[in-house]
Structures are given as structure tokens and as C-alpha cells.
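The chains shown are only part of the set, and none of them has been moved.
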Amino acid sequence: MAKRLIPAFNRILVEKIVPPSKTTAGILLPEKTSKLNSGKVVAVGPGLRDKNGNQIPVAVKEGETVLLPEYGGTEVKLGDKEYHLFREDDILGTLHD
Amino acid sequence: MAKRLIPAFNRILVEKIVPPSKTTAGILLPEKTSKLNSGKVVAVGPGLRDKNGNQIPVAVKEGETVLLPEYGGTEVKLGDKEYHLFREDDILGTLHD
Amino acid sequence: MAKRLIPAFNRILVEKIVPPSKTTAGILLPEKTSKLNSGKVVAVGPGLRDKNGNQIPVAVKEGETVLLPEYGGTEVKLGDKEYHLFREDDILGTLHD
């Protein structure tokens, strides 16, 4: 059975979104639409502590879609699924429809 | 459909301005006028947090024209348009008519 | 007789978990389930001191299962058992069933 991971400090567990190379209607997508490196936030850490010892909650929320840097992150396998761990400040932004 | 990106922390989403190589009247511009590396601010992040946990708003505003450093920034494609992400302190200044 | 180690500051003593290559029923496990680099926390240090001199207790607890980085940590032999020392912020997260 797959284990559940609670990221440490300000780390974020992300499931990368594999961009579809065809639309649901079967039309091949041109290269430019498939180049976005994004992922779905699966779990977030409790955050770092500031100078006064207070926890700074992570700004990104579980379920959000995030824009990821091209390099970096740590690959993690839980059960038979592949995830990536990023520190909060490596996340470039959040994506909304 | 193109997604909307909210930059993280003090990041800024910029659409680079391609300098016209001709005036509207069709006169070719000399090299020196076209060399400015600028862009239009499309979205700004909520800002970094200071030592006391307060958010420091980004000084640059949406819609402003910014002077960009020659190198750096992260290329991002949203829909079929190309943008660049910069951290606020990489922005060299704002341009006004 | 094996000595007992109390880690200094925010260090954590971990006994690495050797992933079983077969189930208890003797079935060989595919590669993907065995790739997780984890360990059991055997001892934790008292934590670092903040700017005001207060001790910040280590977030990870004795007995927890932690996800470890692929590189780093210091190998330690106590009696005839092998352990690893990590700083708290090198721990990627905690694993739960």
C-alpha cells in the first residue's frame, strides 16, 4: 500500500501534469501549447519558522496547479506513482483557468 | 484556452516589447533606438514577507513598462503567447513617456 | 556494548530502512516499490537556538519514518549497527501509512 508523505518545513509535494499531445477530439497539438511545466499540489509542509519562532504557513494550497521551474526538485516514488518535492520559493506561480 | 498565472512571492510576469524596426510611416529606425530591452507588466505576485511576517507589496504595477536586464528571467508559455517571469529586484526601472 | 548517541543541536540519528526485495509470501517486488530512501528516527538532538537564545525543538520525533535525501548524512557505527546522522532541514518529510 502506498504511504502518505507529509513534506518537511516549506516543501511541497507535486504530481507533474503530463501535457496531452492530442486534444480529446484527436487533433495533434502544436508544440507551443504543450511546453508548460506544471503540476498539481498533493501535499504541503507546515512551513518554515520565522525569527520569533512562529510558523509561516506555505502560501500554496493542496489541489492548486503550480508552475514549476525547469530544473530542480526531488523525485519521490510513493506506491507506483511518481511525485516531485519542491521548496515553496522554487514555485514560480499558480495557474488558474 | 489560455491559463492565467499568478506569480509567486515577488515575481513579475512580463510580456517583452519587440522594438519596431520601422516607424509607422515606414522609415527604418537606426540601431540605437531599437536596443532597449523592455516589457509590459502583465501580472505581479503578492510580494515577499518581511522579518515580522508582513507582506511587502511589489513596487511595480500591472500595465507599467519596465526596463529588463539583458539576461535572466524564466520563459513561460501561456496559450500561444510567450511571457517572462522576473523577480522584482531584477527589474532595472520603469519607463514613462 | 553499544554506546548511546545523543545527536548535537538539530541533528537526527536515523537507521536506514532496507527495502524488502520480496514480499513475505516470496513474490519478487518490481523495482519501483523499492526505490524509496527512508529511515527510522532513532534519536533526535535538542534543536538549534534562535536569536533570543531559546531552543527550537526538532520537528521530527523518535520512532517516525522519514524520507531521506539521496546524498548526504554522516555514517556512524554504534556496536555492530550502522546509522546515519542528518541535520533536521535535510529531511524531506515524514512517511505515514
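Order of writing sets the labels: A, B and C. Residues in every chain begin at 1.
Keep in mind that, in the parts below, a residue touches a chain if its C-beta (ideal position, glycine included) is under 8 Å from a C-beta of that chain, and two chains touch if they have at least 3 such contacts.
Since the structure is predicted, the reported quantities are computational estimates derived from the model, not experimental observations.
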Copy number across the full structure, from 3 displayed chains: 7
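Convention: only the chains that are shown with their structure count from here on.
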Overall pattern in which the protein chains touch one another (line/ring/star/complete/other): line
Euclidean distance of C-alpha centroids - chain A vs chain B, Å: 25
Chain centre separation (chain B, chain C; CA means) in Å: 44
In chain B, residues with contacts to at least two other chains: none
Complex interface listing, chain B residues touching chain A: 1, 3-9, 11, 13, 45-46, 49, 51-53, 74, 76-80, 85
Complex interface listing, chain C residues touching chain A: 32-33, 35-36, 50-51, 54, 56, 59-60, 65, 67, 69-70, 88-89, 91-97
